[in-house]
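For reference, the structure I am asking about is given below.
Just one protein chain is left out here, and the rest sit where they should.
Every chain is named by a letter (A and B) in the order it is written, and numbering of its residues begins at 1.
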Amino acid sequence: MRVTVTVNDQDYIRDVEPRLLLVHLLRDELGLTGTHWGCDTSNCGACTVWLDRVPVKSCTVLAVMASGSSVRTVEGLERRGGELDQLQVSFALCHGLQCGFCTPGMLMTARWLLDRLPDPSDVEIREAISGQTCRCTGYENIVRSIRHAAESERAAG
Amino acid sequence: MTAALTPGTSGRRPDPFAGHASPMGHGNMVRKEDARFLRGRGRFVDDIRLPGMLHGAVLRSPYAHARILSIDTGGAESHPKVRAVITGADLERRGMAWIPTLSHDVAAVLATDKVRYQGQEVAFVVAEDRYAARDALSLIEVEYEPLEPVIDAHRALAPDAPVIRDEIPGRTDNHIFDWEAGDAAATEAAFAAAEHVSSCEMLYPRVHPAPLETCGIVADLDPVSGRLVVYATAQAPHAHRALYSGIIGIPENRIRIISPDIGGGFGNKVAIYPGYLCAVIATSITGAPVKWTEDRSENLMSTSFARDFHMRGEIAATRDGRIQGLRVQVLADHGAFNGTSQPSKFPAGFFHIFTGSYSVPAAHCTVRGVYTNKAPGGVAYACSFRITEASYLVERLVDVLAFDLGLDAAEVRRRNLLRPEQFPYRCATGWEYDSGDYPRAFELALEMAGYDELRREQARGRRTRAETGEGTVMGIGLSFFTEAVGAGPRKDMDIGGFGMADAAELRVHPTGSAELRLSCMSQGQGHETTFAQIVSEELGISPDDIEVIEGDTDRTPFGLGTYGSRSTPVSGAAAVMAARKVRERARLVAAAMLEVSADDLVWDKGRFHVRGDRAAGVGIGEIALAAHSGLELPEGVEGQLDATCVYNPPNLTFPFGAYLCVVDVDPGTGQVTVRRFVAVDDCGVRINPAIVEGQVHGGLADGIGMALMEVMAFDTDGNHLGASFMDYLLPTSMECPSWELGKTVTPSPHHPIGAKGIGESATVGSPAAVVNAVLDAIGVRHADMPLTPAHVWSAIQGRPLRTDLAIG
């Protein structure tokens, strides 16, 4: 079945089985392995990407359902020219990652949060990432990183 | 972090990896590995795609205990995309149906005679894509004759219990081993003379490390060279190479194990699993690379679980709470094969450090291991070889003692904590604790938490609730743990016959940059950064100029890998000693350069200068260049600066800490909210404090998870009741409070830079604090983990439930 999808501003056309999961389209067909998966039941959120500007768990979306849509993954966070998104900078500065497996999904949700809510409280940050499991950080430095990014972006105007 | 990186910088965002923020040596710095992870450019096993790669899938048993009557693979083999189907019979022909474990047992790779737990491997399908491989599983027909399973460990030794391992000639029961430590007679005497004895039965339930990345492999056997390359989620690549070689018969020089980035390990990725071996066999059969990646259910059902210790603890004390003796009996559920990954002379791991942080004159434990119809394993999940169980036991027992005697739990700990002058301290079961100042850490935790005010608040709350009958109840839980990590001295400790020494190779390039090659393997601990800082501190080379290489047996020296918090204690020490060898060689070269005696040179971090003349000196970069140049060196001095060290630790390191948890419990629903968690850790010298704190954060979340929600229970048929993340609950950002960390620093006297391991401290120390807090809140003497709302409510009603069995 023909899938036409825009990923990180690049258009792709692929013929796939209807049952192909979006996460596998990204990873196996398009080679975008920055998006991970950690469960089969849409609990862990490692596979979180943007579908039409909204974070979704790509292990529970069929690739064919995304046809005609735009997808943004962690590979699309960097600006052209390699400038990092403020969240990427803040995660590095605040030690917001350890094994790095949950990080892409966390970054995508955090970017969405800050785009809608530039000054989130810690509770709002925690709620936003509550569908995404991290086994390394105890969430503390992820929350700090997101708060740091919010402060930096506000200060930069 | 420099000012340039603080919020509010205008213009183009600074690149945090540019290096200008890195310290020369120890201290906080941005992690080097983050540059790739933050861009989605980490390389994990499932990211690897080789040309012509095939995909494997495992058919697993739906039964906990059943005889296999027949397996028909015809349907699967006729699937157009299937390239091979492997069964136990195929492995039997190769002599590989059963393989030795690390605990003096054998384990099935693919079941032949019987299946012995739900989820056990029965067949392996290799297909052109992963979807087809999955499809083909349903085309294999297996005829089973269900047998009665042994699920409750307490039933395993009943005379009428079915014999799980009846393939072993002469075996008539499910008993694996009996093991003991300590002095039984002295302990008996202490109990006989004691003013008070408290006892308690407690279960540390079966849990799972559940790293976010599941286990996986890509196996690639080159049919021409006969060389096997394995990309795997392996915490111990060199041990894996040796084991593969022994099992498959390919010599080690023709096996290369590559551990790429690992998405969390926590002990889950130490063992060699049947899926790995099947992939290796499959590449040899098909001539193509074969990938196999577990799904989450496979991970939870079949790979290394942790704990499952049924413990009965007794504590003898004076009436004012001074401990006189400890006695423990353990029933250890090891599952269907004894496959614990631990030093071979310690069948119950390091559990016999159960006297914890206290001055205990007499102690004795017995541990009895039994088979059940559950997955094998037991040693994993940041347990430091079962110190989790030991620490939980003693910290719970101390609270039970306080409860029974009507004493304050902090005061009882104060009366029994080891005093600084007792170190080095040899405990009643033989461990020699290297260093510690326990009262200092304990009082700091109480002070940070405001312990006395919390107790007053609790008293006020209890009065209010007694009057109104409404509201939540608050509880305060304490835990003081002692860890023993960095295994270990070769004469005492080996894994599968390999002594637990690890090597470091340090190469200093002509221009003064360096590469450090290590046998350990990061799974998120930040080795690329920490180990660069270790060498930087010793040689004065910027950590940005030091490349840390690990996870590739072709490029690194032999060693046993990363688990049991051993990287810094063992490999870290090896790196220091290698760097110091480099420094001593550099001294000789510098002496030749400056034409002075080596004894007249003074080291000043990165530079040798002549005593009394700071201006007359050479930096490490210049020395490196000279060492590679035509400079004439003194007799006996080799050129270049490279050095190797194999570090055999003289003892373990003994990190410790004082934890305090504050919870609010809703007695009407049983719901627990963790309000605060104060953690004071002492891991000796901290190389990168931010990384140390991050390790602690993660372990504290583990404690919330195990204390409040994580468990793998089984129903009477042996069905796994925690086989997905819908049922095996991990803590989220909502259950974790903002951790409040403190520290003391008591260097290890025997580690070359005074560092101790930290990777597992918080996982070991935190569960007891949470449980103690919940039980303190509800005024119940004991209830088992996990304290889910149902278990808390049932405990309040005086009807505690077994947490390891199905709730009926």
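We take it that a contact is a pair of C-beta atoms (placed from the backbone, for glycine too) under 8 Å apart; a residue touches a chain by one contact, two chains touch by 3 or more.
Everything below uses one rule, namely that contacts and distances are computed from a predicted model.
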Mind telling me which option in "ABC transporter ATP-binding protein", "Carbon monoxide dehydrogenase medium subunit", "Sulfurtransferase complex subunit TusD" or "Branched-chain amino acid transport system permease protein" is what UniProt lists for the chain we can't see? "Carbon monoxide dehydrogenase medium subunit"
Touch with the missing chain holds, among A:V7, A:C59, A:V74 or A:A149, for A:C59
Can you work out which residue in B:T293, B:S341, B:S384 or B:T653 touches the chain that's missing from view? B:T293
Where the unshown chain meets subunit B, residue by residue: 130-131, 134-135, 138, 293, 295, 297, 668-671, 708-709, 713, 721-722, 726-727, 729, 731-735, 788-790, 793-794, 797, 801, 806-808
Which positions on subunit A touch the chain that was left off? 1, 17-19, 21, 23-24, 37, 40-43, 45, 48, 51, 54-57, 59-62, 64-65, 109, 127-128, 130-132
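The definition used in the following text is that only the chains that are shown with their structure count from here on.
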Per the touch rule, the subunit B residues reaching subunit A in their complex are 1, 5, 7-10, 12-17, 30-31, 33-44, 46-47, 49, 130-131, 210-214, 261-264, 266, 295-297, 523-526, 690-691, 693-701, 724-726, 730, 732-734, 736, 738-739
Would you pull the subunit A residues touching subunit B in the complex into a rising list? 17, 19-20, 24, 27-28, 31-36, 38-41, 43-44, 46, 73-75, 77-78, 83-84, 86, 88-89, 91-93, 95, 97-104, 107, 122, 125-127, 129-143, 148, 151-152, 155-156
